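Can you keep this structure in mind? I'll have questions shortly.
The complex appears here minus one protein chain, its other protein chains still in place.
Labels run A, B and C following the written order; every chain starts at residue 1.
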Amino acid sequence: KIEVAMISPALTSTFYLATNAGATEVAEELGWQLHKLAPDRETNFMAQVGMVEDMIQRNVDAIAICAINDKAVVGAVEKANEAGIPVFVFNSLTELPGGEVVAYVGYDQRAGGRKCGLAAVEMLHSKYGEFKGKIAILEGVPGYHTTERKGGFMEVLEKFPEIEIVASQPADWEREKGMNVTENLLQAIPDLDLVFGCSDAMAQGAAQAARSMGKDIFTIGIDGNPDAIEDVANGRLTATLAVFPVEMGRLTIRAIKDYFDGKDVPYMIKTPTEIVDLDNWERIE
Amino acid sequence: MIKSSPRKLAPQRRLDSFRKELGALTGLILLCIVMSFASPYFLSLTNLMNVLRQSTLIGIVAAGMTMIIITGGIDLSVGSVLSLSSCLTAGMIIWYGWNVWLSVALGIIIGAVFGLLNGLLITQIPLPPFIATLGIMGVARGLAFVYTGGAPIYTFPKSFRYLGQGMIGPVPFPVILMLIIYVLFYILLKRTKLGRYTYAIGGNEEAAILSGIQVGKFKTVVYALTGALAALAGMILAARLDAATSVAGDGFELDVIAAVVIGGTSLSGGQGGVIGSLIGALIMGVVRNGLNLLLVSSHWQRVILGVIILVAVTVDVLRKRGVFVKSRG
Amino acid sequence: MIKSSPRKLAPQRRLDSFRKELGALTGLILLCIVMSFASPYFLSLTNLMNVLRQSTLIGIVAAGMTMIIITGGIDLSVGSVLSLSSCLTAGMIIWYGWNVWLSVALGIIIGAVFGLLNGLLITQIPLPPFIATLGIMGVARGLAFVYTGGAPIYTFPKSFRYLGQGMIGPVPFPVILMLIIYVLFYILLKRTKLGRYTYAIGGNEEAAILSGIQVGKFKTVVYALTGALAALAGMILAARLDAATSVAGDGFELDVIAAVVIGGTSLSGGQGGVIGSLIGALIMGVVRNGLNLLLVSSHWQRVILGVIILVAVTVDVLRKRGVFVKSRG
Partner (left out) sequence: MFSVKRRFFRDLQRDRWAVRYLELQLYGSNLWMGVVSLDQGYVVQMQGITKEFPGVVALNGVDFNLKRGEVHALVGENGAGKSTLIKILSGAYQMDRGEIRINGQKVNISSPRHSQELGISVIYQEFNLVPYLSVAENIFLGRESMSNGVFINNKENRAKAQELLDRLELEISIDDTVADLGVAQQQMVEVAKALSMQASIIVMDEPTSALGNREIEQLFRTIEKMKSEGISIIYISHRLEELWQIADRVTVLRDGQFITTSDMETMDKDQLIKYMVGRDLTEQFPERNVSLGEEILRVENLSKKGVLENISFNLRKGEVVGFAGLVGSGRTELMRCLFGADRFEQGKIYLEGREIEIKSPRDAIGHGIGFITEDRQRQGLMLVRPVKENITVTALDRVISNLLIDHSEERRIAEDLVDKLRIRTPGLEQEVRYLSGGNQQKVVISKWLLEKAKILIFDEPTRGIDVGAKKEVYSLINELVGQGVGVIMVSSELPEILGMSDRIYVMSEGRITGELGSQEATQEKILQYATEE
């Protein structure tokens, strides 16, 4: 029986639950055994590296990992290489600076950020009939995801100098902080038009804050978690970038299967992303 | 006849003790003055209400934490208990469709039970409070994850949301709740047996035992109360966010402890009071709000919050030192 | 309180004290036996080396933390200091291209300086250790973010990577380093003035002052040492991962404190020793490793780790109670 270890950064958000769910689905079809591991929090990469080492001990047949920190996991990947265990990376398309990875499965976060940026510009344009408005950004804990997503978003917005980025504040991926920060920002910037959250949870918090203060602003998140899509459907969240984590999980296991079958596995497997708003939420799984 | 030395007048002394509790108030007022000059948005009614609302969670739990710290203990588990009980309540309401208020009551009872567990570990084994609550912190957080599977539970009925989002006039309902809790805890500490014994235990546990105080019982009650408050804070948070999550309240315990200590309650036990803790919670709220209003970058916010904690407690210590100079090596 | 119990002869007493330090050893051995039955992968040489390697960070910092806890203090800032100094060192090596060992030395000095700062705040103001180090924890973490901008600094030269990845025979270099540190700290505690005074300060600070011990100085040294160890751990981590990041060591302080307490050092100060802490760190390492090997889900891992902390310290307390029966109310 084939054993695969699927190591996530943490199981504290819906996202990795979804990737795990997709992976489990396919693994069960194949009759494989899937070990789903994750450290206690998304900052604990010491524990994550430890988990890779421990899985090498268990001599699993393949390791799929979404690194908390792509640089930090290289040593562990090299060890897996030495032990002859193939490594797959999911939810990232950034090449590790070392170690051999069979394939990367993920969406382009920067491109995702760009999509959100475009959506934001569109919203503001539809509101004012011209390119203007004020945007605030809610950042996650500093690191790769925040950098990429915010970076992509900014790439677009830089092209529209009339649209002002009035604030970029930390909310640590947390819904509560997203809410508190937005409440405060709405004080300082009463004519704020749009909040872009680097994750759904923060965007949802922002939306909640606006509602509680009786303000009408646009809110955009990234992830497309089921609860966020529901919020979009109910008009509580303006939009979210769906990145189809379940599909990502499925694709990861299928890639491993193809590898074992000796088929050609593309080095970069891109998963789709799509902006979900009131118009198209019904079509999203 | 032995001449008794001149007795200082009672009223002045009482004022002293009051002033001691209000020590942090000066800090709060100063901070508010600075803020209102620094940002024109600060002094608006809605912003002040925001600050209050954002301080309620820390504030509510700080009331119980104050009592724990006065007994000479500490509780690291409040953040996890907050999360676990809000998740369980959310599950009852949303997954099982139970009556809202029954679920809330059960959630608070669950919080109290975890507090009780802390108390029993601390008094019956006895484990040091730091360790007992560190263990329970892991257990409660883990159970919250196990129960929810890591996904948020969301969309509450309106009645429940009132807990976090309701307004009474211009004042948010949770703020009213917090004030009521503070009135109750003030009376509890100053006017009841439990309160008096809380000070006695922190003042000298052995003497308290030998004075016939059931130290174990009273300590346990204090932890249970705090557990209940943490659960209540969990409800308010869930109601406010319209979602209960297993990651809520991560690092919350340190904020609460900081608020209590900024408020002048000493970690060595036996001294302090709840009014100071309320002020401490408000100070933390004003600082966070202010940093947002001033659009301070995320990285610097952490630095500044750290510095504020240090400065606030330093001022408190120096103020007290004015009264009693202790020699050191 | 003066406990009465039949007097013991000197040699037996000394054996007692040794047994006390090794109390946690029984637990470690039991755990290993259980694990080797539970998982066939556990007892392999590479796995044992993994466990050792995974325990080095907690282990190294626990040596210093033990001294701090013996003085009756605590240090919450070790995780942040670990991160900050590793980021700064990484910056020196990678961004500015400075000499590797100079940068490492500077990084360790920076760690020591933050420890010193803790010590000065605690002894000169004086702030309670919990608060002083809580503040510094925020400040150091914030500075790490400010310095790196939140992005990791990566790809070290090979010479630096040796710190974390090197092997001496089958044994990882950091493990050797940890053992050396433990030998040094054992001697430091048992045979030098600093060590003796560490116990004295924790046992009765006032008596220490009145005995003419410069309590402030010695305490500060202990915090500075721990800061240096935290920085060293930061280097090892960065070298091992080949990247330094500003989020490293989040929550690390609680693991370190747990290891020290599991090892039998009491949070009330005056008692304990480093050997126990090493064993405590290994216990935590074995448990984490074991839970991974047994494929326990991350949600349950938290619960189990919490329970293990509670059980380990409970056993320790009950074992000690066999000797000293304490009355409670």
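By definition in this document, a residue touches a chain if its C-beta (ideal position, glycine included) is under 8 Å from a C-beta of that chain, and two chains touch if they have at least 3 such contacts.
Worth saying up front: this structure is predicted, and the values here are computed from it rather than measured.
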{"item": "Chains still shown that are in contact with the chain withheld from the display", "value": "B, C"}
{"item": "Candidates C:36, C:204 or C:314 - the one touching the absent chain", "value": "C:204"}
{"item": "Residue in contact with the excluded chain [from C:159, C:214 or C:314]", "value": "C:214"}
{"item": "Per the touch definition above, residue among B:44, B:99, B:124 or B:211 touching the missing chain", "value": "B:211"}
{"item": "Missing-partner contacts on chain C, residue numbers", "value": "1-7, 9-10, 13-14, 187, 191-193, 196-197, 199-200, 202-204, 206-214, 270-271, 325, 327, 329"}
{"item": "Hidden partner interface residues of chain B, rising order", "value": "1-10, 13-14, 16-17, 187, 190-193, 196-197, 199-200, 203-204, 206-214, 270-271, 323-325, 327, 329"}
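By our rule, only the chains that are shown with their structure count from here on.
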{"item": "Length of the line joining the C-alpha centres of chain B and chain C, rounded to whole Å", "value": "29"}
{"item": "Where chain C touches two or more other chains, by residue", "value": "145, 149-150, 298-299, 301-302"}
{"item": "Touching two or more other chains - residue numbers and ranges from chain A", "value": "11, 41, 142"}
{"item": "In the complex with chain B, residue positions of chain C that touch it", "value": "1, 74, 76, 121, 123, 125-128, 130-132, 134-143, 145-146, 149-150, 208-209, 212-217, 254, 257-258, 261, 266-268, 298-307, 309-310, 313-314, 317-318, 327-329"}
{"item": "Residues of chain A touching chain B in the complex", "value": "11-14, 16-17, 41, 139, 142, 166-170, 174-176, 179-181, 183-185, 187-188, 190, 201, 204-205, 208, 212-213, 227, 230"}
{"item": "Chain A-facing residues of chain C, complex", "value": "41, 44, 46-47, 50, 53-54, 57, 145, 148-152, 154-155, 164-165, 237, 240-243, 245-248, 250-251, 288-289, 292-293, 295, 297-299, 301-302"}
